[in-house]
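Apart from one protein chain that is not included, each protein chain of the complex appears where it belongs.
Chain naming follows the written order as A and B, and within any one chain the residues start at number 1.
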Amino acid sequence: MNGNHTLSLPQKLNVALFGDKIRTIISILLIFIAVFAGPGLINWLLLDATWVGTSEDCRVNGGACWAFLGVKLNLIVFGAYPTAEIWRPMVFMALLTLIAAYAYQRPRSIKQVILCLCVAFIVGLLLMRGGILGLPVVANTRWGGLPITLIVTLAGLGASFPLGILIMLGGASENPLFRIPCRLYVDVIRGIPAITLVFMTFAIVPLLMPQGMMIDKLLRAALGLTFLTAAYFAEALRGALEALPKGQDEAAAALGVGYWKRQRLIILPQVIANSMQPLANIAIAFVKNTSLLIIIGLFDLLGAARSSLFDGDWQGYYRELYLFVGLIYLVICLFLESYVSKLETERSGRISR
Amino acid sequence: MKTVLTLGASVVALASAATIAQADMIETIKERGELTCGVHTGLVGFGAPDEAGEWQGLDPDYCRAIATAILGEPKVKWVPLSAQARFTSLQNGEIDVLAQNSTMTLARDASLGLTFPAFNFYDGQGLLIKSDLGVSDSKELDGATVCIQQGTTSEYVIRNHFTDMGISFTPVVIESGTEFFSAFFSGRCDVITSDLSQLAVVRLTSDDPSAYTVLPNILAKSPLGPVVRADDKAFENVVKWTSYALLTAEELGVTQANVEEMKASDSAELQSFLGANPGVGELIGLEDDWIYNVISTVGNYSEIFDRNVGKDSPLGLERGQNALWSDGGLMYSPLF
Partner (left out) sequence: MNPSFRRERMRHLTIQVFTIGTVVALLWLVASMVQHRLELMGINTGFGFLSNRAGYDIGESLIPYDGDASYGRALLAGFSNTLKVAVSSIFAALALGLLAAGAMLSGHSTANRIAKFYIKTVRNTPLLLQLFFWFGIFTISLPAIRDRLTLLPGVYLSNRGLNYPTPDLALGLVFLLALAILVFTLIYGARLRSRGAKTRLFSIIGWSIGLGVVPLAATTGIGHLNMPEIGRFAIKGGGVLSPEFMTLFIGLSIYTGTYIAETLRGAVMAVASGQGEAAAALGLTRGQSFRLVVLPQATRIALPSIVSELLNLVKNSSLGVAVGYPDLVSVGNTAMNQTGQAIEMIAIYMLAYVTINVIITKCSQVLEARYEW
């Protein structure tokens, strides 16, 4: 603590890197790793890499084959969607990006953002499907890639959040008829692997339907993830609810405010605001879980990307592919993360004002 | 009070759901206006999407034939399915018919609630191996690692084969088709086992077909055909007799090109077969000209075979066992 500011830069570095025994050991280890693995990594990633070209160029250069991504970009991002119509999912993606940018700029207007998302979602579905304004119909068995991931995410989160709230309220209810099934639901669902639940909705839900009636595969997939996520939402919200002073609810009840009005105006706003961080984590987990839809044969972003590996000419470029697709997921998840922390700073700013 | 109401409502809902009417598949398909057909996610020649997203291949053509028999036009909704998910999807009603290289076995026919009305390809299970290992028979494979696709008959056929020969092996069971083949090409396993036709396709579509050899051993018979649920006899009959119609058409020399003039010919057999005289449709609940529609849409069996997997296709498979009985093959149709 004794006046670091008087030291010169090299001296500062010396303290930071070799200041005590632990730091010295770590520094030496890191230098060793950098010397050992660094050159190979840089060669592969950049120096020997092929940015544009054919599979032949890639084989000759030996480094990363980024050209592969360029050639397969449509397939990776949009799946088997007809190439001539690919502008339609692109417009949809652009719409969502605009809304995301708007939401980030204006963290206070959540209601508008939700409204915009609903509109964009419906417009996007109509656009992708076609059959209006003279657009040819594209059956949803041909949809794939990023749009599927985003559609399932939007629909699933939109459905599972209200469901999670209801389950949470049910679990906190005095009436055991609501409380016991809700608690049981949360515990059981959280106990089983996501993949099992997704497969279960795929295999068993149709058996509960009257014969001849069939829920669309895409919808059923979203349904499985919705059931799963609702349980996690309910659990996160329950934690916040228990932290809330009981007096508030009792005071409102004494004033004669009805149950739903109490929940809507007093309890839920606080519970949601206080559990922002866990809720964001669950939303992020949802985005990541959409990748499980491969298991039931749906071409989400990861599924569509993998289908590009099945080409005799371009074999074995899985590292490039997964790094690229991972980057897309990373951008979406990091956006969610920073949006929520922006919401939180905005809120704490408003309260202290 | 609330409690009683909730309880009452749930009981009513369940009771109404429990009285499931036995739906009439043919009616349902007619109402829907299309046939839902489970197909392979991508096996060239037997079921793979083309540039326009339409499925092409031997199995998809059978779906087209069935759809045409019922609807008069080949309106099919394609549902690509993995080997693992296919029977579940058929059982739970997601698809009407499964045409995905499925082998008929006792267990599948008897205990899955499914039935195999007909065969469209007589196949056998074989082994594919890298040529440079210098193996010429499965006897030499002691200690090899074998990749097997999950949800196929290979899983127990391979065990029976190797156990009978007293040979040990290490199985690697892989669910996804992509990983299954890439595991073989990358050398994770020495051998992959699958139907011979499928191995031929994989070998031919690889970067260097001469580097891979299909061993001469046939581990088991694999009669392949469309599958339907066992609870609708009328629909099962449609699938069965559509297949027979394709064979009979070949036998009678009726092709997509000449079906028009054949219908107008004065042979009584041809006239009733193609629906110029009434009778052939009514018995199985279809229009009288259903066979005419089918042949004019997809052609007869030999046309379907040649176009997708036979001499007019990149695969160029021989007819072999799949020739008509009159040419020494196994394809035999009862009388119309």
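Following the convention adopted for this analysis, a contact is a pair of C-beta atoms (placed from the backbone, for glycine too) under 8 Å apart; a residue touches a chain by one contact, two chains touch by 3 or more.
In this text, all values refer to a predicted model and were calculated from it rather than measured experimentally.
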Query = Considering the complete complex, which visible chains touch the unshown chain?
reply = A, B
Key: Chain not shown: contacting residue from A:38, A:162 or A:193   = A:193
Message = One chain isn't shown here. Among A:38, A:131, A:181 or A:258, which residue touches it?
response = A:181
Request  = From the listed residues B:64, B:229, B:263 or B:319, report the one that touches the chain absent from this view.
outcome  = B:229
Remark   = Per the touch rule stated above, chain A touches the missing chain via residues 16-17, 19, 22-23, 26-27, 30, 175-177, 180-181, 184, 188, 191-196, 199-200, 203-204, 207-208, 284, 288-292, 294-295, 302, 306, 316, 318-319, 322, 325-326, 329-330, 333-334, 337
Query = If the missing chain were put back, which residues of chain B would it touch?
reply = 7, 10-11, 14, 17-18, 20, 22, 83-84, 87-88, 91, 107-108, 111-113, 133, 141-145, 150-151, 155-156, 158-160, 163, 169-176, 179, 182-183, 186-188, 190, 229-231
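To be clear about the criterion, only the chains that are shown with their structure count from here on.
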Chain A-touching residues of chain B, taken from the complex the two chains share = 3, 6, 17, 20-23, 28, 41-42, 49, 52-53, 77-82, 85, 88, 92-94, 176, 178, 181-182, 185-186, 205-207
Request  = Please give the residue numbers of chain A that touch chain B in the complex, ascending.
outcome  = 80, 82, 139, 141-142, 175, 177, 202-204, 206-212, 214, 217, 294, 296-297, 306-307, 309-310, 312-313, 315-316
